[in-house]
Structure formats: C-alpha cells, structure tokens
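One chain of protein is taken out of this complex; the other chains stay put.
When the chains are written out, they are named A, B and C in that same order, and each has its own residue count from 1.
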Amino acid sequence: MQDVQSAPADVTISIDRVGVKNLRYPLIVRNKNNGVQNTVAQVDLYVDLPANTKGTHMSRFVELLHDWSGVLDYYSFKHLLSEVQERLDARRSHLTFRFPFFLEQCAPVSESRGLMNYECAFTGELEAGKPRMCLDVQVPIMTVCPCSLAICEQGAHSQRTLVSIRAGFTGMLWLEDLIRIAQDSASTPVHALLKREDEKRVTEQAFANPAFVEDVVRNVADRLNAKRQIQWFRTEVESFESIHNHNAYACIEASKE
Amino acid sequence: MQDVQSAPADVTISIDRVGVKNLRYPLIVRNKNNGVQNTVAQVDLYVDLPANTKGTHMSRFVELLHDWSGVLDYYSFKHLLSEVQERLDARRSHLTFRFPFFLEQCAPVSESRGLMNYECAFTGELEAGKPRMCLDVQVPIMTVCPCSLAICEQGAHSQRTLVSIRAGFTGMLWLEDLIRIAQDSASTPVHALLKREDEKRVTEQAFANPAFVEDVVRNVADRLNAKRQIQWFRTEVESFESIHNHNAYACIEASKE
Amino acid sequence: MQDVQSAPADVTISIDRVGVKNLRYPLIVRNKNNGVQNTVAQVDLYVDLPANTKGTHMSRFVELLHDWSGVLDYYSFKHLLSEVQERLDARRSHLTFRFPFFLEQCAPVSESRGLMNYECAFTGELEAGKPRMCLDVQVPIMTVCPCSLAICEQGAHSQRTLVSIRAGFTGMLWLEDLIRIAQDSASTPVHALLKREDEKRVTEQAFANPAFVEDVVRNVADRLNAKRQIQWFRTEVESFESIHNHNAYACIEASKE
Partner (left out) sequence: MQDVQSAPADVTISIDRVGVKNLRYPLIVRNKNNGVQNTVAQVDLYVDLPANTKGTHMSRFVELLHDWSGVLDYYSFKHLLSEVQERLDARRSHLTFRFPFFLEQCAPVSESRGLMNYECAFTGELEAGKPRMCLDVQVPIMTVCPCSLAICEQGAHSQRTLVSIRAGFTGMLWLEDLIRIAQDSASTPVHALLKREDEKRVTEQAFANPAFVEDVVRNVADRLNAKRQIQWFRTEVESFESIHNHNAYACIEASKE
C-alpha cells in the first residue's frame, strides 16, 4: 500500500510539533513517599518534522503509549521521550501527561481523613540528548480579603482561589512540594473533610492571615525562588471573588537562567 | 438530485427531536423596561420525525433562523416555533436560545454603575397549536455560612454561589423577575463594581444574612411558588465553598399543575 | 458547639436533593469479564431534607465516601445508597459517579491493540427500600452521510459522532453492552489504533454503511427496546458535521413501564 506520509512535502517548511492530542489512558504515578497512585491521564505526544517530509506516522505514537507500562516518574518519562524520538525518527520529542493527583489530608482538630485532588501535568521535551522537564499544578486555596477585613465592622469576604504553578526544573522535583508551597502561601488551604471543630479552626486561621491575590502570588514566587531545582517558573493566582462575578488575578514569571 | 432524506426509514421508530444543535447567532433580546439589548446566542432547532420518514431537512432550520430577524420576546419566539413546524412539515417544534443577558447595576453607596451578566435560556415547544414555554437563568450570589458564623470567634467563610432557575410559564415572565428572586434569596447579590464604601456595606449586609444552600433554595422556591405565571419550576443552588474543593448543592422541584 | 444545621428551618419547604457535588475520587470499577479497572470519578451525594430541618450534615457524605472502599458494581453501589440514607437519617438517597471507562480494542486487520475510553455514569436513588438505577454512556462513532454519498461523483463527508445513552434498568446491565449497542448502530466504530491496512478496512466499511443521525438513533433505540433489563431510556446522537460548524442532532426517549 502507498505510504503517502513518506512522500515529499508540497510546502517545505519544518513543523515544530506534530502528533496525537487528547489520548486518554489510565496512569500510575509515583508519589514522593515511594508509594504509587492510580489516576487517568490526557496525553499529547509530538515530534518535530523536517521540511521535506509530508507526514508523520500517527499510529506509532499510540503503539508506544500502549506498550509503555511504566509508573510515571522522572526516569520513565525520560525513557518514553527517547523512545518516541527514536521510533518516529525525529530530532525532538515532546510529551504531556495531564492528570488529577490525589493526596490524603488530615483535618486540623478532629484528624478526620479525606482525599484532596489537584490538576497536574508533566511535560517534557528531548532534543540532542538534553531533556527539558516541566511540572504544572493547580492548587485550590482560601483567601480572606485584607481590605474588607480592615474596613468592615463585622466579617470580611472570603473565597476559593486557584493557585497555578508551572515550573521548569532539573534533578528531582515533586508535585507534593509544589502543592505545599501553594498551601503555605494562602490564608488557609482548602480541605476535603472538616468536622465542626475543624471548620472553626480553619476559618479563624484564614481570618488571621488575610491575603490579596497579590500577597499570595508573591508568597508563592518567593518560595519558588528559594527552590534550587527550579530553573524558571510562572505562577498565577485567580480568586473567585465572592462579592463579584469576575475574578481577581495576579501573575509572576521568573527565569533563573 | 436524489432526495435521500425523503426515502422510507429502515427502522420505523418515530424520532422525538431531530435538527441542528449549537448554531451561534447574534441576537437582540427585549428587556422588561421596553428597551432591547444585543447579545450572542447558541441555538438548537428541532422537530419530531414520523416513523416512516428517513431524514429531516437540516438546511431549512438554518434558513429559517437566518431569515428570522426579530427581537427575541414571547411573541417572536412563538412565531419562529410555528414557522419551524410548518416549514419542516412537523407535528412538533422545539427551540432553545442560550445567551448571556446583561443588566446595569448600581453600587449601594457610591452609586457607581457596572454591568452584570447572567447566563439565560429561552426554550419553547409547539404541538397542536399549544406552546409550552420555559425560561432558564443562572444568577451568581454571595453566601455567608451560618454555622461558621455561629461557632467562630471572628469571621465566617463566604463564597460565590450559583442559583439556577428553570421555570415553565404561561403569559409573560421576565428574566429580570427571576434574577431579582435569586438575588433577594441570597446573603447578598454579587456586584460588577464596588468602591471601598460599597464593599463595606455589601460585606456587612452579607454577614447580617447568613444562608446555607438549603436556606437559599427554600427562599427561591417560596418566591417562585408565589409567582402566578409559573406552572412548574426547578431551582438548584451550588455553593463553591471557600473552605473546600467541592461544592454544596440543594435542589427543589415543584409543579403547580 | 452550636449545631445550626439541626435548628428549625425558616421557610418550611422540603428539599428534594441536598448534599455535596463534584467530589473527585479514585475509583475501581468491575468489568463484565470479572476483572476490574482503575479510574477516577466525579461524585455527587445527595439526600432529601424534611421541611422543618434547617440543614443537612455535609461532612458525613465525605466520610461515607472516604470509608467506602469497594469496587463499583450494582451491589456495592446499592450498599452505599443505603448507608447514605441511614447515616444522614433521610427518606431518600441519590448518588452519581461519573468516570471514564476503558476497553481494550483490537484493530480489524493488523489486530494491533489500543485502549478506547468512554465517558460513563452510574446513578442511583433509594427510597422506601426500592432502588432505581440508571447507566449513562457516551460512545464516539463514525458516520458517513448517505445524502452526500448518493449525490457526489466522488467521496462523501464523514465525521466523528457522539452517541449518548441513558438507561434505567433492573437486574444486571453492563456498560460494555451499551457501548456495543452504540457501535453496532454506527457507520463504523472509531478506533484507538489503526495501521494502514486497518484504516483501509474501517473506511471502506463506513462507506458501505452510510447513516444519518436519524438512522443511528433509530438503530440504537431498536436495540435498547430489545434489551429486557432496560425499563426506560433516552438516546441522543450528535454529529460534528465535517462540512458545517454546527451539529446534527437526534433524540429518542422511551419508557416500557
């Protein structure tokens, strides 16, 4: 049968990334504490394509993913990057796994346990033997408005706020560490399960630590700056203001290279 | 050219609704105060299909919508329903327009003005000359947690909460009335624009009216029960809890028929 | 500490459903072939609330879900329904688990293997000892347009089409059976992994079985009618027309009760 993909290209421009997008696959992810967890990923698998080749071979990406039976960590991900590069005969491979990540959480007073979930992604690019890795996490937190707290006779508006961190790194960097950085930068973390005595503690803690999105984004940036494995980052904080129908937003980007 | 649609069906089961979904069109909507507003709609246009006809004529739906140049209100909508029924030679027509609806809002102290937006829908069905009409609105509000307020030394968690109302009606029913009902059932409405003195007033008002989702949904149901044009309704309240990553939810359905 | 939830309600209207929405939890689902699979669920847990009680106890829902360590099947789901009913002291409990479900699939010629994913849901309601169960599946398929095929010199437009089935049932009903019904009603199923010889076979098979959304929805309804465990169903077919930016849609609802 004709191999149309291997024919010469009509327009000879090299393609930065080509492949399959939005494959869904079950995934096992390694935790920081040496355990593993089951989750479900959305996967993008790309390579570059030279100017003179008409098309890539899409089915090979799916074969490689289906045969890759590893636990997701730094090493297995790097291995998949080089397999994709090799099998597709490419100079550069580029992969993304997006998945919910779960951590058990303990309520502050009752010590009741529940599961928190965080949207995460692991992205990598391999070129000339050099991998470039990047982690993404989205961490819901609570913020109490400092202005509202200062001017109101009673109360202050609070809301759910989403902290997003994207960090390029070398060596080992754990999702658990980034999640902790976001939570430590909040008025208080949000919780999966709170009994009445916990709700009291969490609310009072939040009101003792009022924070604008500006405060949170600076707190996060400060902690990311101190983390040696991180080479560059972007952190965004979006607060679903309880007194408005629009959101407050702040963003800091930095490169240490 | 062959008219495949008019051929006999292979499997002779009548179809409840068939047509085009997710057309996007600019739309002019009539306001309660006799003015009009420009918005953009997502439109679904359906008819029934008898058991023995293979297919409907999809392009006619688009023609009818393109030629319909009216301002959306009860009468123009009923007219479009009967045009669709007639042009498609159907027993029953079924239309939905979904659109953001805007209302100017005045801050409580500074009287600053801003625009609030509400996701709305207008749905109608026409059969045997009898129209059945239904309005949908989604109204963001603020809720302060009564439990948190009662047990905390200082503060209480608050959050943005979404009130959804779906109401079947006869006669005239205005989106403005349903939006008002949702806002009156809240700890406080949310606002487009608040200066500092407004933020103080709104927050204090919210803390003076703490409400669970259970309170809000009952307040809304009570007001909908009192509205004579409404024949049946479903109201849902979903609170984006600021201390959790999941939502609190309550729902009441009622039929007065 | 004060138990505000147990106070009398201000507005004494009973609430149809109240609880927690959008909890995300890892889930193990039982397959038809006796195996199990790991996935991730979005979970809603509700009960009714009598007219004179102010609020439900939200944290108990999360506790019950966290302690429920079963494999999802008919029996474990019924058990969770009755635990929720009992622990919340309710007349009626109502649960939904939404999750991607995976099936290995074999290409028709090369016999290459890949994983297909389907969005599914398991919903149940328990009242007066009587459970009412419902399954949802969304199955992507391919459709070739019969009209286009009849009138064109060469080719015909084809597209990805989504078949949705919601079925109320008694006894045992498997997701695998509903998925098979949707695929058998298509021009051809879609595939996870196709080598060139498979692509030829699948495309030619699709062009030998052209089908409107009207044909697909009737094929599905016909097969659901023949399935004895199914008491009522709604099936929707939405085709992402490749020649348009809107979708073709058809829907059949039936009750055998």
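The definition used in the following text is that a contact is a pair of C-beta atoms (placed from the backbone, for glycine too) under 8 Å apart; a residue touches a chain by one contact, two chains touch by 3 or more.
Fair warning: this is a prediction, and the values are worked out from it, not measured in the lab.
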Which residue of A:86, A:184 or A:214 touches the chain not shown here: A:214
Touch with the missing chain holds, among B:59, B:82, B:170 or B:255, for B:59
So that we can see where the missing chain sits, which residues of chain B does it touch? 1, 3, 23-26, 37-40, 59, 62-63, 66, 100, 102, 112-115, 117, 192-197, 200
Residues from chain A at the interface with the omitted partner, ascending: 1-2, 4-5, 9-11, 13-24, 44, 46, 49, 54-56, 58, 62, 146-147, 150-151, 212-215, 217-219, 221-222, 225, 238, 246-253
Go through chain C and note every residue touching the omitted chain. 116-117, 140, 142-144, 147-149, 151-160, 188, 190-192, 194, 196, 199-200, 202-204, 206-207, 240-246
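Basically, only the chains that are shown with their structure count from here on.
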If I average the CA coordinates per chain, which chain comes out farthest from chain B? A
So, comparing each chain's Cα centre against the centre of all protein Cα atoms, which one is closest? C
Interface check for copies chain A and chain C. Shared numbers divided by all numbers used: above half gives same, below half gives different; which is it? same
Geometric centre distance via CA averages, chain C-chain A, whole Å: 28
Multi-chain contacts in chain B, i.e. residues touching at least two other chains, fall at 147, 151, 246
